[in-house]
Structure formats: C-alpha cells, structure tokens
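Questions regarding the structure given below will be posed in turn.
A single protein chain has been omitted; all remaining protein chains appear in their positions.
Moving on, here comes chain A:
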Amino acid sequence: MSLKENIWGYIFIAPWIIGFLGLTLGPLLFSLVTSFTDYNVTSQMNFTGFDNYKRMFTMDPLFWTSLYNTVYFVVFSVPLTTAGAVIVAMLLNQKMKGIKIFRTIYYLPAVLSGVAVYFLWMQLLSPSTGLVNTVLAWFGIDGPAWLFEPEWTKPALVMMKMWSVGGGMLLYLAVMQGVPKAMYEAAELDGAGSIRKFFHITLPMITPIIFFDMVTSTIGAFQIFQEAYVMTDSGEGGPSNSLLFYNLHMWNNAFEIFNMGYASAMAWVLFIIVMILTFLHFKLSKKWVYYESGDQK
C-alpha cells in the first residue's frame, strides 16, 4: 500500500465519506441528543432526560397501537412474501416455452409503486364495486369492506404487498439457476422426485438468500409508511387507528405537531428493536442457513 494509492483510495470514496458524516453519522448523533430534549424546531433545546421515553411507554397509548400494527404487518407480510417469492421462483425456474414472458409478467408489479399504485389498490378494494370483492362474489364469498373495517385493513395491505412479490422472486430465480445441474442428476439417479429434490437440494441451496431476503424485508416492513399515509386520509391512521403504523405516528409527531424530541426518541426505539431483531435473525440463521463452503459465518 503506497501513499499514492492511499490518497487515490480516499479521493474515490470521498463522496461517500461526506455523505456518511453529513447525512448519516451526524444526524444519527443529533437525533440521539434530540431524543433527550423537548426540541420543537422553534424553541430552545431543553434537556428533559428520559421524559420522552417514559411518555412513550406509559402515557401514549397510540405508541402501543402503532407498534402493534407494525409488528402485525411484519409478522404476516415477511413470511408470506418470502414463501410466495420462493414458490413463484420455483415455478419460473423451468425450461419451458414462453417462460421469459411469464418472468416479465411476474416481475412487473415490483417496479410499480408510489401513490398511483396505492390509489389503484384503493379502487380494487372498494367494498361493492372493486375488483377483489367482485371476484370473491363469483365464488359466493361476501367480501369485507377492506379499508373501512379495522380488522381487514392490515390484511388488505399484506395482500397488496403479495402482489409485488416479483422483486424477491428475481433473487431466488438467480440463485436457483446457479445450483449445479449435476446435483439434480445425481438425485434423479437415486430415484428422487420433484418434491424431494426441492426439499433436499433447492431449498438448502437457497437458504442464504432466504436469510438475506428476510433480514432486509423485515427492516423494510418495519418502515411501512407511504401506503398508510396515502390510503388513509393524509395520515389519520385509518378506521380505529388500525393503519396507524409506527412511522406514521412518528411522522405525525415530527412534522404535524413538530414534537421533534419525541419523534427522535421513537426513532431510536425503532432502531433498537430492528437491531435486536437483526441480531436474532443472525443468531437463529446458524440453525437453518446452509453455506456450501461450510463456513458458518
């Protein structure tokens, strides 16, 4: 490592260092400090110790509502979308005519997002004239009012998430195509059928990606915000606050009533929850993630 190379290295990563210090590390420390104050943008910052945290756990019932809603969403959406993505990838990992067209179709919803798609789903979920309940009616099922019934709002959002399962599917497809053909041929000689081949070869080989997908989608699911913000009346939280997600509650505190100190404390609690869960994910992964190299790290 010559001095010149060192300098070149730092020149190249300089933009990241500036961004990291200014937009990540600085704000991270700033929000930690703010979380112990009553900062509201216009006033001076007064240190209030653990008041924000105390208030969160003991005096703000909406904090618990929003945490419950978020955990509910994570618990249902992460395993369902992961399983969905694996199944779809398996179906699309065949040598068949027209398979590329199917891959394109299944991936399409993954690129469609934003306000337009949330509006589309509000229309699809419309109680009497929406597509979802129309199709359910064909089977004699009287569909619920979805976004208007507290117990059906979150399942509706999970369903919406399932629609764009193609994003994860692409990752699984890529790794499935990397599984050596010889392994399947050997299994076939031993008389293994499709199901056994899946559980004994494909599934173990893709566990590292399942793990990666679950970690990142858990982090992502904890951050659900835009869907609820758009699909409820500008962040009201839906019927009986059933769509008041953690980040929506935090947003309302920060940018509706400018309670920046409290919002920062909420952000840190979320950060700690996500870190603990990620740590647990890594711990548990040792039990089920299979690494071909035998290197369990």
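Please note the rule applied: a contact is a pair of C-beta atoms (placed from the backbone, for glycine too) under 8 Å apart; a residue touches a chain by one contact, two chains touch by 3 or more; residues count from 1.
Quick note on the criterion: contacts and distances are computed from a predicted model.
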Its UniProt record identifies the chain omitted here, from "Polymerase/histidinol phosphatase N-terminal domain-containing protein", "Ascorbate-specific PTS system EIIA component", "ABC transporter permease subunit" or "PaaI family thioesterase", as "ABC transporter permease subunit"
Which one, A:91, A:145 or A:201, makes contact with the chain that was left out? A:91
Based on the whole complex, identify which of A:115, A:186, A:257 or A:280 touches the chain you can't see. A:115
Tell me, which residues in chain A touch the chain that this view leaves out? 1, 5-6, 8-13, 15-20, 22-24, 26-28, 30-31, 34, 41, 88, 91-92, 94, 96, 102-109, 111-117, 119-121, 123-124, 128-131, 134, 137, 163, 166, 170-171, 173-175, 177-178, 194, 208-209, 212, 216, 219, 222-223, 225-226, 229-230, 234, 247, 250-251, 254-255, 260, 263-264, 267-268, 270-271, 274-275, 278
